[in-house]
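Left out: one protein chain. Kept in place: all the others.
Letters A, B and C mark the chains as written, and numbering starts fresh at 1 in each.
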Amino acid sequence: MHEWALAEAVLSSATEIAEKEGLSEVTEVKITVGELQQIEVDILEFALSQLKTAKFGKTKFKIETKKAELKCRVCDHRWFFGEQKIDRETAEAIHFVPEIAYICTRCPECGSPDFEIMQGRGVWLERVKGVK
Amino acid sequence: MHEWALAEAVLSSATEIAEKEGLSEVTEVKITVGELQQIEVDILEFALSQLKTAKFGKTKFKIETKKAELKCRVCDHRWFFGEQKIDRETAEAIHFVPEIAYICTRCPECGSPDFEIMQGRGVWLERVKGVK
Amino acid sequence: MVDPRISSINESLKEIRNIITVVSGKGGVGKSLVASTLALTLAKKNYKVGLFDLDFTSPSTHIILNIQGLQPKEEKGIVPPKVHDVSYMSIIFYSGQYSLPLRAADASNALIELLSITRWEQQDVLILDMPPGISDATLDIIRFVKRIQFFIVTTPSQLAYATVEKLLDLLSELRMPIIGILENMKRTSLPSIEAQVEQKAIRFLGDLPFDEKIEEAIGNTEVLLDTAFARKLEEIVSKTPLF
Partner (left out) sequence: MVDPRISSINESLKEIRNIITVVSGKGGVGKSLVASTLALTLAKKNYKVGLFDLDFTSPSTHIILNIQGLQPKEEKGIVPPKVHDVSYMSIIFYSGQYSLPLRAADASNALIELLSITRWEQQDVLILDMPPGISDATLDIIRFVKRIQFFIVTTPSQLAYATVEKLLDLLSELRMPIIGILENMKRTSLPSIEAQVEQKAIRFLGDLPFDEKIEEAIGNTEVLLDTAFARKLEEIVSKTPLF
């Protein structure tokens, strides 16, 4: 349910961009959602539709999900977070703070906790389109 | 003069790569040297010529210098390190440890010390070419 | 690609009237104990107080305040639970008893996440307990949080004060508002750092005694507020214009 906070962040960020670019109306907002955080896209969409201001009256919100790819700093192995089994409680914690993944995720090749989240971490605003 | 240590590092790294790729002879090693560290390219070349093993008997060492580009995390301004005046003592410290730049370098736009070194930091091994 | 959290941080902090960041150049000087006791003291004076533990690498305030069985409420964001009248937030709600081997860049990311999704509601003051030194977290706070004031903790030891001086130099250069310096773990055997602080034109807030009773008070806020340490901190708070 904190998808509402994320939706608010997206809208406030998109509003900033629209203002900077002098858009009177926003036609499209493209959002990427990383799989690591297990965002509920339905709720995010609903929250966007409820929170949006007049500027976004006719906006198409395009939401794309991206796999969470991790890379080990020790052995350079790359893997996807989805391949791993984690318990419900930890999954919920990761939902709020993706970095909680570091308590249990390890490189499947060498066991190291020293990996980088290459992509698919959080929510990103990819693009804001509109008319001036 | 610690260019010798850097030359050693380059050679040991190039040797590793040549071995992994099964090269019997190395024909070219391409090295990038970041301007931040003010490496003496002449000394680096001389050290390479003195330290090189048989495998590098006919190697052409191509050394390219790259400007040091910094980017402010606070205001996103980008600039080149070379545009800044620094005293001799600090320059010498940066020569050994490029991150010493953080004691005196500030974003020319907003004064922040919170910047990223985008490129031109240290010595990189770009490419090792050879015959199998 | 734009990170939408950045523009929402100040949004989520907008109802907070004052932000006090408890810092030091060094670890183990008592930042967490001071931050926790300061929060309890101000709450007792009927201020609306929040406490946010930003030392993700070695969080301690949850032990001092004995946070157990509590969790933020998920409500269009996350709402910090109230403990002893303090709205409290810590990474510990999510990492629990597990070790969290975070590189600072990841801790920074987690910090931005929590700053942007936490709903602090209206507060008179939010106290930030920081990790030691000039760290990613310090730079993040300077970058993202407007209207911060720094509350600096040191001990009488040269080892602590030497690092505090470097922190001071940086904060002064960046024109960050500094409430003053508190000297913790004062012992009669050691000279005070007061004179050195005043040379820097920084307010010396006073000293808190080295208190043998502190260890027993950890995890029991009533006992804590009754220590010589806490009573002296209250006295200092009464005469210091915090906000």
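Remarks
Here, a residue touches a chain if its C-beta (ideal position, glycine included) is under 8 Å from a C-beta of that chain, and two chains touch if they have at least 3 such contacts.
All of these numbers come straight from a predicted model, not from anything done at the bench.
Within the complete assembly, C:Leu139 is the residue of C:Leu38, C:Ile67, C:Met89 or C:Leu139 that touches the hidden chain. In the full complex, the hidden chain is touched by chain B at residues 1-2, 4-6, 8-10, 12-14, 16-17, 32, 47, 93, 96-100, 102-104, 113-114, 117, 121-126. Interface with the hidden chain, as seen from chain A, comprises residues 73-74, 111-114. Mapped onto chain C, contacts with the missing chain fall at residues 25-29, 32-33, 57-58, 60, 63-64, 97-105, 108, 131-136, 138-139, 156-160, 162-163, 166-167, 169-170, 187, 189-190, 212, 215, 218-219.
Everything below uses one rule, namely that only the chains that are shown with their structure count from here on.
If you sketch which chains touch which, the chains link end to end in a single open path, with no loop closing it. Inter-chain spacing, taken between the CA centroids of chain A and chain C, is 30 Å. With centres taken as mean Cα positions, chain B sits 36 Å from chain A. Our note on geometry: chain B versus chain C, Cα centroid distance of 40 Å, whole angstroms.
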